[in-house]
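Just one protein chain is left out here, and the rest sit where they should.
Naming follows writing order (A, B and C), and every chain is counted from residue 1.
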Amino acid sequence: MTTETARVEAFSDGVFAIAITLLILEIKIPGPGSGILSAQLLKQWPSYVSFLISFSFIGIMWINHHRLFTHIKRSDNGLLFLNLLLLLGVTAVPFPTAVLAVHLGQGDERAAALLYNGTYFFIAIFFNLLWRYAAADKRKLLAADVDRNAVHRITRQYAFGPLFYLICLGLSWVSVPASLAVNVALACFFALPPHADLMRRR
Amino acid sequence: MTTETARVEAFSDGVFAIAITLLILEIKIPGPGSGILSAQLLKQWPSYVSFLISFSFIGIMWINHHRLFTHIKRSDNGLLFLNLLLLLGVTAVPFPTAVLAVHLGQGDERAAALLYNGTYFFIAIFFNLLWRYAAADKRKLLAADVDRNAVHRITRQYAFGPLFYLICLGLSWVSVPASLAVNVALACFFALPPHADLMRRR
Amino acid sequence: MTTETARVEAFSDGVFAIAITLLILEIKIPGPGSGILSAQLLKQWPSYVSFLISFSFIGIMWINHHRLFTHIKRSDNGLLFLNLLLLLGVTAVPFPTAVLAVHLGQGDERAAALLYNGTYFFIAIFFNLLWRYAAADKRKLLAADVDRNAVHRITRQYAFGPLFYLICLGLSWVSVPASLAVNVALACFFALPPHADLMRRR
Partner (left out) sequence: MTTETARVEAFSDGVFAIAITLLILEIKIPGPGSGILSAQLLKQWPSYVSFLISFSFIGIMWINHHRLFTHIKRSDNGLLFLNLLLLLGVTAVPFPTAVLAVHLGQGDERAAALLYNGTYFFIAIFFNLLWRYAAADKRKLLAADVDRNAVHRITRQYAFGPLFYLICLGLSWVSVPASLAVNVALACFFALPPHADLMRRR
């Protein structure tokens, strides 16, 4: 069965939009009796840090999903399942985010950072699975007039994802702030479209 | 009144997307003072199990809804109501999921499993009602050039749903883990499109 | 400025879909230590009653919104504002629903029912405002080939809304269950499209 991708994109857009909007609910509202409000608000800085990182990450995942589906023009059962697998990762993000928000700067921040970076490691794998499935020649899911070089550049860029996030995961053992900094740097790397120049140099 | 199905699908996509994304909110965030974080996270395994089953179930319901509406091209009041009835089942899923997550492995897990499997039994009935209504010849809601064999195969596959989920519901009395395993197996069965071969053999 | 209504409908669909899906979050999850689960679940019947009424109500509001926008083909600033006013009513529904769920069968159920029926009274007014604005001849927001009889029948059916919901609101003082029963009956009345026969008889 081959259908158009419009409804797959609409459903995915909904999931991305909800996951990114739910993040704010994880930030606690300081009550009137719990001390000076401004101090209470400042004390919650780990919540803001994890909110901002997760917002950026989900936003950049959406941009990537959007980028892939400018090339993917047809859908089959396999694509539907791999897309669901990716969305599983997307909907899960608010949980490790909230765990990190509560534990960052506390005694157990390492375990929280491992959960956080581990989630992103799996999402990087899911992105590769989806794209490699869709881009396989025999499936003919891409547009007939697709730019083969653009496809190749995405495949190459994505291939780095699981490795880089695995390094990021390992870094959590050494230094939690360093692992989060690398996580942000990776988000920037995947936010940019794969440049021809960058790839040619390799 | 006969209108196109675009807005019915958009509204349904929204409900599916929200229900599947809300599931993660049911997983509790262990606080900093409540013990070793990794141990706290592991202790929550029933939450992860019920999250994964419910995510798969709603995802597969969406795939089925999508599959039905590749055939359904027109809409009337009856279809709108039966679609709402199905969405009632979809939006309800986070509640039995959360109840199961809290009680799985506890003294009251049977009641939680009955509620959980019972919800799916009703949803299976609602799917049959929607499809049988839409597929009835006299209503002309399907595409004019619809593949009659494909329609017939879906009707046959769906006919098993209520019976199988009733068995699953009965199994909850005997063994909760067994009933959940069958529940997962049923999700896989409905995830796959109805194959001609399988049906021909019957 | 006159634009098409596609994005107004998409935004409204999103709001309806979220409001109808959030309702389930208001139902409390009984914890493991709080007694026999089945008894706990049964004791929560007011939550299920108010969930079902609110789900039906929002679902039927969506069907009505959908019905109006099969006629409305153009949009202007006034329509955007009146549509937002209606959506204000829609998004508010989970609050009176939760209040009713907590207080139904308790000493303060009258106040809860007044809040509940009062919300619907205002929504009925907002529906009239939106439709009368859109249907006014001078604005030319309806399709050029619109069925004038259909428009007239909707206008007539909606005219009863505020009056009927006001009666329903008054009934809350006399009997809360009766007011809820009338509320359900009204939902059924507005679920059905306005029939020519019914209207002609008047």
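Rule of thumb we're sticking to: a residue touches a chain if its C-beta (ideal position, glycine included) is under 8 Å from a C-beta of that chain, and two chains touch if they have at least 3 such contacts.
All values reported here derive from a predicted model rather than from experimental measurement.
Participant: Among C:I53, C:V99, C:A124 or C:A191, choose the residue that contacts the chain missing from this document, as touch is defined above.
Facilitator: C:V99
Participant: Touch as defined at the start, partner being the missing chain; which of C:V49, C:A111, C:L129 or C:A150 qualifies?
Facilitator: The single option touching the absent chain is C:A111.
Participant: Which parts of subunit A face the unshown chain closely enough to count as touching?
Facilitator: That gives, for subunit A, the contact residues 9-10, 13-14, 16-18, 20-25, 27, 29-32, 36-38, 41, 55, 59, 62-63, 66-67, 69-70, 191-193.
Participant: Tell me which stretches of subunit C touch the chain missing from the display.
Facilitator: Residues in contact with the chain left out: 1, 3, 7-8, 10-11, 13-15, 17-19, 22, 25-26, 77, 80-81, 84, 87-88, 91-92, 94-95, 98-99, 102-103, 106-108, 111-112, 115.
As a working rule, only the chains that are shown with their structure count from here on.
Participant: Give, as an integer number of Å, the spacing between the C-alpha centres of subunit C and subunit A.
Facilitator: 37
Participant: Listing for subunit B: what residues touch at least two other chains?
Facilitator: As it turns out, subunit B has residues touching two or more other chains at 10, 13-14, 17-18, 22, 25.
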